[in-house]
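For reference, the structure discussed in these notes is given below.
Note that this complex is displayed minus one protein chain, with the remaining chains in position.
As written, the chain order gives the labels A, B and C, with residue 1 at the start of each chain.
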């Protein structure tokens, strides 16, 4: 089957997620990049912000206000919370009716949960109802034809995929999960200063991370999430454990069956045959790896993904593919 | 108060713990090093194995069989499980009646627990009754005057100190804890190969780590330990979380009081005023840092220590000090 | 232009270079992988040795002796020095007449230079004359139609590309260059043990590295190479400086012109517009970056490449493409 080339724009593409997205789309067989916008880099080559891309493209950044969405099939919005909703609003005001994939947190939660989680009230709550939560492994049927896809958070993706098959079978999930410094973005900060990050581990916002409500939305009220996020001394990747007490003991085979059935058609979830997964095999890939050890009603589920790929850019491509009618793995797997 | 110089020998001192121990004892005000033994480095300067020590000492390694324990106040045994017991046996056979601090696992557990945990039956079970478990914060009164001190394991020290104040107040502790590559010793292995360790996280022996029974011995049967040890991409340090469900909710102040009372006189436990501790502030120090966050009956305790110091060499010096009647902090704090 | 699929086998593909090569060929549009051999992993999935590839291919390793070269267009040999020549010999004995790209050192040097450099005499010196040195930027015209291509060494590629435009204009090049731990291969060793590699820098074989004669072969006798190779605390990448005294002062523009002319059509050499290049922008890419600063007759040339890609696997693909009549950048650039 052949596909027409889809024309994709990246809004605010000078950050880490934007760079990964550009790299993926440049070699996507059914996509052409219409524009990559950046306020601070407008007019400069992409390589100015993404040095790795030098020699692979002649694209230059477009100023956001110069983006012409006519002829564009989809826009991917890379923005912080609050600014994603504003960007979507502006695109619709400008008459853009095509697909939007929003990497910000602004269309992931119901309004009430959003307002309880983020510092300012949602600027455009009426948009939330239009959005589909873009976790295809859980929600695949809702994505084709959607016009607004909320790309899940990086930690949320990992935890939701690890726990979703257990929904209804366990009470509390005790999670400790590590993330790399690229998760904090390209702007230097005290927590990403090399001398304080290298060789260190530092918990932050225990019990209060903003991705927790996303996971609760996926796994339902029956399971409580106790989540300790930790800054890890590496650049890319999320790795963690969820200690779960099952409501009733399950034989190891039964646990395996739960996961295999949940992810039978999921090309981007790799179930780990040998227990908890390692981090390195997912870095640079679009996969989330999941594994577990169990002992009666005691279960530990391990999870690993690349925060910039399955936690951001490759998941956005996966959502683009599904929403635009392309093969789900196009541009992501050989 | 002045103290006579105590004369200390280090048996099998060419590994990482031996190097740290030598560095600490070289600047200990009340100690002189009688000998450091090594089979493979006999006759060579200490700096051959511990390059950092070059220029600080003229000591050379002694062959183990050439060690003359007469005039020696204490011997510190650095050995793997099975070999520590043999070394103690040989020292006693040779007529040495002074203090032995054993860094191996061989005198930490009751015989039954040892035989269930380690691959071979205990070679000298009759020695176990002579040994005191050298976790001074829990067991301080038992150490002065002891002739055989079992130096605790690195993970065991961290977990036992984190959980001991909760004994009798909680059921299961769900622990995920990371350790640096120096914990695997100086011999190269696939899990410490730089390309597979850097930027990686890898769980090993989940639910089955050998330090678990040590912790259970300290905290008692009432608390169950579910422990996932993880190889971390750094050289020194243990950092972890214990998720605990309290039997009854405790106000944050009450949790704080529990810990403050448990460690009121403990110079090497630092309670973290601001939640879970970071790793870096303990690296290179003799401290174990402990902090927590709580929410009703949900409690997460964080812990951090340097596996080669409070998890090995500085704890050995602390035990030497206490057993020999020196100030507990001599050679360790200014 | 359309191309028939070329059928490629990888001999001894369980190491780092083999894994990179498999990843590149799996998404190469004009290639299909005939077989990947491994003695120790025969019958196992590729992901057993290359965990990152799980979920991207169903290929399993073939035993080397089970490789059937009929129908194969090219074989890439991943082997250590001495064994590459033997593998080429065996393939020819078995009647294989197609293209061989040899990643070992065995066909890079004239016999005399080889015998002076490597520990054992060349096992099949008669093969050397058949080989073309596969540094396309220097030697592009010789590669199309070749039947045996010697893939250059990783350090040699970087240094030769940095210095070749200066041939005839400078005497001695004083080089200090760093390499990542993946350059030592997948087998653990004392120099790749994490505690001795992380945060360390260690020179080895100063003035005596085996890649030096390769560079001398490219730049000619007029330039002397003084090379200090250094083990660096990272996994991937070569980065170094060459301090050169020019025979006559050159204006900065004239230096720039030399390099621009030398590499005008070279898609995999990126000249650095802002002085010495950084390492990170080449990691994971098929590029060698080159930059310089000059001051009269004093010139420092900096160079950077990914030792597993432009220093091994992507250069092998570049050579496959050129020798088989495919576009040089196929499978490597978007």
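Note that in this section a contact is a pair of C-beta atoms (placed from the backbone, for glycine too) under 8 Å apart; a residue touches a chain by one contact, two chains touch by 3 or more.
Every value quoted in this text rests on a predicted model; they were computed, and no experiment measured them.
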Of C:121, C:190 or C:206, the one touching the omitted chain in the full complex: C:206
Residue among A:234, A:259 or A:287 touching the omitted chain: A:234
Which residue of C:60, C:111, C:176 or C:189 touches the chain not shown here: C:176
Of A:29, A:145 or A:188, the residue in touch with the unshown chain: A:188
Given C:55, C:286, C:302 or C:331, the one touching the chain that is not displayed: C:302
Positions on chain C where the hidden chain makes contact: 172, 174, 176, 178, 180, 196, 198-203, 206-207, 226, 228, 232-237, 239-241, 243, 245, 275-276, 278-280, 283, 293, 295, 298, 300, 302, 304
Positions on chain B where the hidden chain makes contact: 26-27, 51-52, 54-57, 267-268, 270, 278, 280-285, 287, 333-334
Residues in chain A touching the chain absent from view: 16, 180-182, 186-190, 192-195, 197-199, 233-235
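The criterion applied here is as follows: only the chains that are shown with their structure count from here on.
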Chain closest to the middle [Cα centroid of all protein chains]: A
Chain whose Cα centroid lies at the greatest distance from that of chain B: C
Separation of mean Cα positions, chain C and chain B [Å, integer]: 47
Chain centre separation in whole Å, for chain B relative to chain A (CA means): 41
Junction residues of chain A, two or more chains touched: 278, 280, 283
